[in-house]
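All protein chains but one are shown in place.
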Amino acid sequence: MIIIMERDATVENINAVTGLLKEHGFQVIVHEGDVHTVIDALGDKTTLSANQIDAMDGVKKIKFIREPFRLASRDRKQEDTIIEFSNGVKIGGANRPVAMVGPCSVEDNFEGLLEVAVAAKELGCEFLRGGAFKPRTSPYDFDGLGEKGLKYLAKAKEETGLLVVTELMDSEDLDLVYKYADIIQIGARNMQNFKLLKAVGKCDKPIILKRGPASTIREFLLAAEHIMYNGNENVILCERGLKSFDSAFTRNLLDISAIPVIKKYSHLPIIVDPSHGTGQRYLIEPMAKAGLVVGADGVMVEVHHNPARALSDGKQSLSIPQFKEVFTRINNLIDTLHLEKSMSIPNVE
Amino acid sequence: MIIIMERDATVENINAVTGLLKEHGFQVIVHEGDVHTVIDALGDKTTLSANQIDAMDGVKKIKFIREPFRLASRDRKQEDTIIEFSNGVKIGGANRPVAMVGPCSVEDNFEGLLEVAVAAKELGCEFLRGGAFKPRTSPYDFDGLGEKGLKYLAKAKEETGLLVVTELMDSEDLDLVYKYADIIQIGARNMQNFKLLKAVGKCDKPIILKRGPASTIREFLLAAEHIMYNGNENVILCERGLKSFDSAFTRNLLDISAIPVIKKYSHLPIIVDPSHGTGQRYLIEPMAKAGLVVGADGVMVEVHHNPARALSDGKQSLSIPQFKEVFTRINNLIDTLHLEKSMSIPNVE
Amino acid sequence: MIIIMERDATVENINAVTGLLKEHGFQVIVHEGDVHTVIDALGDKTTLSANQIDAMDGVKKIKFIREPFRLASRDRKQEDTIIEFSNGVKIGGANRPVAMVGPCSVEDNFEGLLEVAVAAKELGCEFLRGGAFKPRTSPYDFDGLGEKGLKYLAKAKEETGLLVVTELMDSEDLDLVYKYADIIQIGARNMQNFKLLKAVGKCDKPIILKRGPASTIREFLLAAEHIMYNGNENVILCERGLKSFDSAFTRNLLDISAIPVIKKYSHLPIIVDPSHGTGQRYLIEPMAKAGLVVGADGVMVEVHHNPARALSDGKQSLSIPQFKEVFTRINNLIDTLHLEKSMSIPNVE
Partner (left out) sequence: MIIIMERDATVENINAVTGLLKEHGFQVIVHEGDVHTVIDALGDKTTLSANQIDAMDGVKKIKFIREPFRLASRDRKQEDTIIEFSNGVKIGGANRPVAMVGPCSVEDNFEGLLEVAVAAKELGCEFLRGGAFKPRTSPYDFDGLGEKGLKYLAKAKEETGLLVVTELMDSEDLDLVYKYADIIQIGARNMQNFKLLKAVGKCDKPIILKRGPASTIREFLLAAEHIMYNGNENVILCERGLKSFDSAFTRNLLDISAIPVIKKYSHLPIIVDPSHGTGQRYLIEPMAKAGLVVGADGVMVEVHHNPARALSDGKQSLSIPQFKEVFTRINNLIDTLHLEKSMSIPNVE
């Protein structure tokens, strides 16, 4: 921690800071510059919050040396985290990128859902996704089937062998969702719902954590840290687009470079969601490919048996015939490139 | 609703859209432009989601005429909403702006809290604020005293007569918080925690809803709509700063113009929080004044008996002597200007 | 300068960095942390660019102690810069805030311009503003009258005594604009047109530098630095709104807190432009007041004799009757508060 004092900080201000630091066991070095005094505090004590130093009189700014996420950091664990499922499917590391597909929300039409699942299975996808509980910006929109939706997912799993990914919105539904899900998803709007992060941190199912639309990479990894800190290290990150000043053509701005950045600083797997990430059907294919080519461990794509009648997110869903076309090409890209993670980690430093 | 078709939309595409609209009772007018066909759909049926139209083949974009928030809109209710408390304090309309002050989080030092409350009472503030449950970006930070904190607030209320504002983070704590709070606060990171909005929408205490750091004004009013839709119309909005590309000097970018914009489009009261809004002690006074001069119905400011030892947000808290100085001047501004809302609603259209 | 090395930086990497630093006369202190090595480089040599260090192998990040702007900084000059005009008008310091009003662009109707100027004079405004050269996002829009417009401004000045503010878009027009302007304005889109900054830096007229819609405060002050570095210290900054993710209700997001921040870190005067800053007529009054209450040294407002027929920016212009109403109240606010700068510089640190 490096503490930069204000131009007009007094000797008393400086002594108060160094005093508190020493009290907490830091080694302290003071540099008196011609404008600012700078204090180096060496050590990594957790008994003193940087906020306290920051609030002291005469302190201008604190600069940190270490990233604040620790469990999620490659500094702690250098090899990639790999998550393995009962049927042998693996996410992360040098494994083939996975595909998670399905409707935004599970609707009251099991046949439609099954049609999607069957097509997904045929194309080699590993996961069926679908929401039974849906966060909705407006209270006038459809907010999910609840347990009925979970049961439909379970039935589709039974018939196809696909693993199930579904969202948990509130800790009170955890037991219910836990029963049906192979991966529990935390949505972008809940990325900093710390009670929820704590709750899933205490369970033993893998978690997909979606990046909040205005969260920095650091905040994203700190949200993962909340889950890991509570005991669950099986976190899969998901980049799904940021709020930007230009929403004329896309709903969000998909941050492709976040994928290799996170690969460099964290050992956790990360997937890409070009459906929410762009909000536009025609951008799903190119942006899925962009994510894969920079090293994503999987893609999550919305597919609906009849997008024009979908109760949510139809604009960004593929129909089944479109899905087949698009994923044939995506599978091709993966195969041709032998897209193993070893290749996609850039070795230029 | 106005539907703009793609340049290459077919006659079938157009007929499919107009067919579905008519099926749902809309009056439909089709304009064939030289590039795009445009469809006007008149009516306000709630049986058809715009998302469905948007997802149909050949649809480029949908433009809306009406704002999507209804209960929160001035179109529905033209006079200002005024919220009255048992002790006669009122928020909104032409009433004198209120002040809500106190520490970011209630700490295990009742005397410190009381000292703040006593000073607040002396300066004419109406509310004591303080968090017993704290959302924290990092799992390594202090996250609140829980019920003990609520009890401290209650005790300080007993001694000073100040009303209590405190945050609810999870619906499972609602009964507990309800018992102690005069106003229940929903934090910025929970602005789109829809389960929580629903829960507080069903209770009969006034709610402060803080604007999410990357939420648009429309999303903010839609979040209020969730609460109102569930039955609770006593919503107080709070502007507390946005995420921006420049965080070198301030933690957030306080959106002062949101206050008169919201005053124009909604009847709900709105207050301003310059502590979170800037993250800098020296900006509290000017930005509180800026908020008041454009029509805010109150200010929320962090005050701590010893900011340099605060467990959270010390950097943006006033000490008690600073608080006295700053609020003497703020009270002065309010008095001098006779800052009644009638003055602050701009009558230039 | 503090240099943080990568986790896997080698001894050779570290030696290369310290070697280069010493070569350039820096005092160097190396801290070996358990994860990162940190190098403190003391000194303020200008012979070595930080970019060069940053590009060396094994360097993770550089952190700076000093702000990169020097001439514009309060560290160099603690008293406010005050700019005085031949007729005794002063901008900055403890002087009464000034008003600059007039149409966005000067149109081919001198009587209309004069009508605005006469009203401005009556209300005590000091400056007439109007563009003769206009930057336009689309090539299909009106781009100004050129010299004819400048002549109209000169004629209006002759008749009213108002000083003239007008924009320079290209260094090749400098002589022409210089002849007619009392203040030369550099528009937001040209804030980083460094050739232009250099050109006006070499002339002896005061400059208004508008903040770019996506420029940080640091970049803004560095743009002022370009002008000052070339010899012209009479720079007036102007906050005029930022690009944001929410443009549904306002054209830009006016950054009111930038005013007290800049007052703290720079000695240059700063004014506020609520017309461009919001793009909405009804927000001009409240946002002008907000700017003044936090310490702006003046306001710039668009006024047009017939906004509905204005060739540019009519939506954000006041008509003459509106202008009279609004500025009567604004003048009132200024008088009532005795808005001298000494009051508006917050003395809470």
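Things to note:
So that you can tell them apart, the chains are marked A, B and C in the order they are listed, and the count of residues begins at 1 in each.
In this section, a residue touches a chain if its C-beta (ideal position, glycine included) is under 8 Å from a C-beta of that chain, and two chains touch if they have at least 3 such contacts.
In this text, all values refer to a predicted model and were calculated from it rather than measured experimentally.
Considering the whole complex, the residue from B:Ser244, B:Ser257 or B:Ser275 that touches the absent chain is B:Ser244.
Across the entire complex, the residue among C:Gly93, C:Gly146 or C:Gly314 in touch with the chain not shown is C:Gly314. Within the complete assembly, residues 16, 46, 49, 51-52, 54-57, 68, 135-143, 169-172, 189-190, 192-195, 212-214, 219, 222, 225-226, 229-230, 243, 307-315, 317 of chain C touch the chain that is not shown. In the full complex, chain B touches the hidden chain at residues 2, 4, 6-7, 29, 31, 33-36, 38, 40, 42, 44, 57, 63, 65-66, 74-75, 214, 243-245, 247, 349. The set of chain A residues touching the chain not shown comprises 214, 216-218, 242, 244-246, 248-250, 253-257, 259-261, 264-265, 277-278, 281-287, 289-291, 293-295, 318, 322, 325-326, 333, 336-337, 344, 346-349.
Going forward, only the chains that are shown with their structure count from here on.
Note on chain placement: the centre of chain A and the centre of chain C lie 39 Å apart, centres being C-alpha means.
Per-chain CA centroids place chain A at a distance of 27 Å from chain B. Rounded to whole angstrom units, the spacing between the C-alpha centres of chain B and chain C is 31.
The set of chain B residues touching two or more other chains comprises 214.
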